[in-house]
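Chains shown are a subset, placed as in the full complex.
Letters A and B mark the chains as written, and numbering starts fresh at 1 in each.
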Amino acid sequence: MSDGLEMKVTALQNEVINLKQQLQVLQDIEDIKRLQCAYGYYLERWMSEEIIDCFSNSPEVSGTFVEGTYKGPEGIRAYFGKSREQPPEFLHQVMQVSPVITVDPYGLRAKGRWYGYGTVAFRPVNNTIDPNIMSVVYEMEYIKEDSVWKILKLALQLHYSYNMRRMLGMTGEDEPAAPEGSLELHPDERAEFNTSYPSGYIYPIHFVHPVTGKPTSEVKRNARLKLKPNPFKPAE
Amino acid sequence: MSDGLEMKVTALQNEVINLKQQLQVLQDIEDIKRLQCAYGYYLERWMSEEIIDCFSNSPEVSGTFVEGTYKGPEGIRAYFGKSREQPPEFLHQVMQVSPVITVDPYGLRAKGRWYGYGTVAFRPVNNTIDPNIMSVVYEMEYIKEDSVWKILKLALQLHYSYNMRRMLGMTGEDEPAAPEGSLELHPDERAEFNTSYPSGYIYPIHFVHPVTGKPTSEVKRNARLKLKPNPFKPAE
């Protein structure tokens, strides 16, 4: 009987190990979703320190935006540390939605795809908001350090960003464009191409197809496109 | 003492079975959310094969859109297989948000309600995006086959879809309407009614109230409405 009991206990031990592993992956996914949504709330009013603290201090860290890539903790600090003192009229709402999170088998790295969607505004016009509708797709990398998930790499494709009045041809010629694009941008590496609408570019998808397990066709599709140069790249 | 130990082991075995079941439901919910969000990313540039691969091959499979229902794997293939070669200017961004997922007690079927929201665009106007804002509510059915969740039934109510310039009366008379509606549509079953705004129709909710456990009042509310015929239904 004791032998039978011992076998049962061994079987239980194995089951518990499996449960722990499966539960850990779900916990990791929830923790990562929380991290990314927190990032979004901090972004709304450009809370520089809180945003920077979402990132690892690893030298691998990077942030890729429309103009190019900022590298290392200094790059992240330079990018998000600017514009610390925004006036109250500045709103940078980017809602973080539609996560697909993939934790790697060792449980210390993960990737995620998200949409970011929302409204950016710089100052009221006619006593109301002057909305810029912004939509991006993120491909993220995360790292777990001392049991805490952090952002390792943030990379985004800007789908579109349009000032509603300008899109409709309702601004005067003398009205200055929104200030965001006019900042001096000094990425460590310039983006080669303009991948915004109407480029047709599909931002490479980190996850395989959830049913077939196969890679998806965006690389092949993108290869057919004739992308234009990135407008932020200075002429050589 | 050995008797006591045996009882403890039996109790543990039962606890582990319960934990496994509870964990499996959470895992199923996460897997289904992942599937649906992946579907949304594939929809953005109409990646036909990837979309079709999200569906089961069961004869029960169907897709219900504004014009009616496409049935069986052939119906899904016919619907999503069209328009494979979209020009780069085509964007069909539908962000999948606000999931309520209900796994049935056997763990092999599930239902889900989601919002789909985003921007559809066909070509640039005045060198910028010409946004069509689209909002739908989905009621989904999922099936687990060989341990993999797939879409069994996709059904949507179109809340509204408006071209921003047209809604504001800012298009010329000679400007063609967006091409989407002009496709020839051949659903296996035509939708009877127009349930878009301002019909007041509440798409039937698959889940009971999370607090009371009771069915909700949309059936009774819908019965009071005078719905108009579906505009896609040909005159008989």
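FYI, a contact is a pair of C-beta atoms (placed from the backbone, for glycine too) under 8 Å apart; a residue touches a chain by one contact, two chains touch by 3 or more.
If you're wondering where the values come from, they're calculated on a predicted model, not measured in any experiment.
Of the identical chains making up the complex, 2 are displayed, while the complete assembly in this file numbers 3 copies.
Just so it is clear, only the chains that are shown with their structure count from here on.
Rounded to a whole number, the gap between the C-alpha centres of subunit A and subunit B is 25 angstrom. Residues 1-2, 5, 8-9, 12, 15-16, 19, 22-23, 26, 29, 97-101, 113, 115, 117, 133, 135, 137, 159-160, 162, 164, 166-169, 197-202, 205, 207, 209-212, 216-218, 221, 225 of subunit A touch subunit B in their complex. The residues of subunit B lying in touch with subunit A in their complex are 2, 5-6, 9, 12-13, 16, 19-20, 23, 26-27, 30-31, 34-35, 37-38, 40-42, 44-45, 47, 49-50, 53-54, 86-91, 93, 95-97, 118-119, 121, 123-124, 126, 128-129, 131, 148-150, 164-165, 168, 170.
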